[in-house]
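What you see is the complex with one protein chain gone and the rest in place.
Entry: subunit A
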């Protein structure tokens, strides 16, 4: 029987009721009395010197309160970067200033030049059109390799070049890797692009600044995955507002996928402007504006080489990547191609030698930062593509080549050559599960059936490993993080026994309001409905780092468990007093405290009431009340893994790819709510299929964004996708967090692009077109051209 409550139950989501009835409270739904509206005038050229801004006509318009430009922000700081990478020579990365509004130069299409605050959004927009900006256009730097050539136009005059950093990892292994590749029995080489994407949460970003002269308090309402991080970055580094005078609220947030982690200029602007005009200031991004102001994702160009010995064992891996940073460093941008990428290149395999070189490059494009998976999809894509190509070159089954090189179940914990230690895993189990689920044994029959209809069928295989539960603070501190990555929780028990959990994790679709109570309900034995989650408001929850990197249950959940353990320990003391028993003999189950070996018991609610009405209470030993806080700092990352199979059919006449089926066999360790976990995989796989088949953020040579709306950027629609076959029964629980959980938010987006591309390559080979590689997205024209090139 499936469980109907607690850990492992598919409890229905309580947050759904408000979302299904139109009662959600998203940031754009908030309106404050006296509110004004800002419209940003953004650069329509990719690179240029601002020679003049004439805002007199705009300022004279009725309903315009004020026009702001860079000179209004001379006294404040730039938008900070939260991660400093040290290059292979031991030098810090180049880090340009990122002003709130463009100072002297514009550096990408979308760079904000001026901002109009007016009585209505329409007036603000009309007035922005009346601002005259003179820009002397400069050559735009768009291509990364061209940006690094001698004499290339510099994106930032005060930097020595467009190279942000040149990073090597593990630098000490480089010579050994080079040697192993030079002397290998076989080397498989692949050059590929991890296409630039736009995260596109369905809710565009919104920010509202509010300021009270009476108290000198600021409030920022914003579409953020981590309000405390925004409070710290904006308060300390941009505006100089101490935390106790700045409240940041992230209410219902309509999806994030990474792009709502970062601190953006618009947030600082509305907070600053609210004081300057002494009125609340609201900014609501349009979708078109989102395409040129939300941080983009991916955009790596890579050459990867895999060395094998005569028995097909992997002996070395070498990766050279160019990673686009865009025009400025977004909050976590430097970490994505380095520590979230280079450390994952062992994958599921025993490859003993790995070396990665990453050159991060400034270009005249929108800043690039973490998008669902962040570095790990890039690592997985290149690794699983080159392994697949090696199998084809060597004439062995791609699943068998992988199986042969897997880390074996008895090798855990496993020290990789790329600095991380996998605590648990069983890659053979997920592979076997996927083989069974996908009916691999009968695949050839399906190929024949497709062929009878003139179609080419293929099956793509990919395995993945990811590092989640981000992250041990002391480790990431050494790696350049300018933040700790713990999480916090307060478990506040009320007098009658109901509970509010205040968490630093933030839910923007993940269902924390349902899953977190399941854990507490399991621990105490009370009904889930007795427990509520409070999140997304720095004035309510303890300092927390928020939600990204599949960290909510692994880190935030662990903090909650630790706080609940403290609560239970104190409650046992109270129960022992009430039952005149020894604390050591008290047991808690099903909401009842009992004295072991007796029929004495006292209910949870009696103990909590005693804590707040302490008449019969050991006041000499313990304080009244029942509320505890814990900060949890993980001792290691978690390592979810899985086997993903994608079955496709290619029409050789048109190049169109039809995704027929998708199998995902994941190992997430302990699963709290199977329904929600499966939903996370569905969504991740859909985004991965989107990347592999449809989505592409495209710039022309002048730095003009060609895919700036849903008319041009192909978002996956229902008819583009199949039903998914997902499984999470292979569970090797994490050994270093209290729940044994690993995290499931990003897996789908990490494992699916190589599965799809491998499937299409497989279909083409089976059809007699030995195409080696096609860059994503695998649009009909690209696939058709690849087929034609083989004729």
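FYI, a residue touches a chain if its C-beta (ideal position, glycine included) is under 8 Å from a C-beta of that chain, and two chains touch if they have at least 3 such contacts; residues count from 1.
Keep this in mind: contacts and distances are computed from a predicted model.
K.L.:
Just by its UniProt name, which of "Rieske-like [2Fe-2S] domain-containing protein", "Carbon monoxide dehydrogenase small chain", "Heme exporter protein C" or "Ubiquinone biosynthesis protein UbiV" is the chain not shown in this complex?
P.N.:
"Carbon monoxide dehydrogenase small chain"
K.L.:
Check each of A:29, A:157 or A:179 against the chain that is not shown and name the one that touches it.
P.N.:
Candidates A:29, A:157 or A:179; residue touching the omitted chain: A:29.
K.L.:
Please pick, from A:72, A:87, A:111 or A:252, the residue that touches the omitted chain in the full complex.
P.N.:
Within the whole complex, the residue contacting the unshown chain is A:252.
K.L.:
Which residue from A:10, A:404 or A:601 sits in contact with the chain not drawn here?
P.N.:
A:10
K.L.:
Of A:508, A:551, A:570 or A:742, which one is in contact with the hidden chain?
P.N.:
If we include the chain that is not displayed, A:508 is the one touching it.
K.L.:
Which residues does subunit A use to touch the chain missing from this display?
P.N.:
Its contact residues with the unshown chain are 2, 10, 12-13, 15-24, 26, 28-29, 31, 122, 200-204, 252-255, 257, 286-288, 508-511, 674-679, 682-687, 709-711, 715-719, 721, 723-724, 729, 748.
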